[in-house]
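Here the complex is missing a single protein chain, while all its other protein chains stay put.
Now for chain A:
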């Protein structure tokens, strides 16, 4: 409702301003010559001063923003390569702020300083090779440095050595949820294809593949601190993107191919919750939620739960109407806790067997129909494989 009021006020303000200009026009009777809509010395003067004020606005707005919204941005990276990424990011930011501060100052200051006056002539200054060389070479050198650092970091992040000691985990995307498949003790994922999707086997894992016998499928991602995790991503329907903001990691999930990303977590969930910046952030968020809850309760709705930080995996590629709610909780454990957790999970192969066993006493016809369907899809797979 307040927003509507704001809009009405703005419209009225616009009308008022328009009336003002009309009055202003009427006071200039007699000056209704053909060039009266061309800027006069007075206009140049007023606009020049506003230009200068606008420069002040830009500076103040930037500084205000840094203080007010700076604390909102992602802080301490939770992965090893994230330190490199943030380092490069900070260097780039320093450069950007220097260039921004200087160029905006020059631009707006010149607009103020050289505001036009009648009977004044501008300097005829058409070119200067030295100057132009300077501002071609300086950006070139600075960018060369950034490119080199960037490429060095990129290569380190993106190329995973085959013989590196990693844990292989599959991230599986579908509208609108995530699943993770652990490769088990052999650290190799069993083959999979969407054509094999059936019942509990929602990832289409080929249960006849020896590598798939120890695979585990879960809906909450647990990873150990200090070990490189090699993610292999698949999607069953449309493009998704696996985005781990706190780990500075992101990779699209593409139907029809397997994509990869690897990173080493360096802070457990418990440790990250204890970071001073995170304690402050969570307290702030809970303040906001408490206030909102009061409003909600007054309206007769349920209050919001208090928030505790958890790492998240988000979908960051538009994937359908419920794209905005496709997430998975990520928990970084100590290596011991991780081992314990893994040992408690049920193997996919057992889940599939159980499901089959419970489905067996069903009506004969249904089972038959089902099995013909399976036959069809395996046939398709065979053709496709050829």
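By our rule, a residue touches a chain if its C-beta (ideal position, glycine included) is under 8 Å from a C-beta of that chain, and two chains touch if they have at least 3 such contacts; residues count from 1.
Convention: contacts and distances are computed from a predicted model.
For the chain that does not appear here, its UniProt entry gives the protein name "Cbb3-type cytochrome c oxidase subunit I", which is one of "Aspartate carbamoyltransferase", "Autoinducer 2 import system permease protein LsrD", "GMC family oxidoreductase" or "Cbb3-type cytochrome c oxidase subunit I".
Note that of A:177, A:213, A:259 or A:351, the residue touching the chain absent from this view is A:259.
In the complete complex, the residue from A:56, A:83, A:288 or A:303 that touches the missing chain is A:288.
Touching the missing chain, out of A:74, A:279, A:297 or A:346, is residue A:74.
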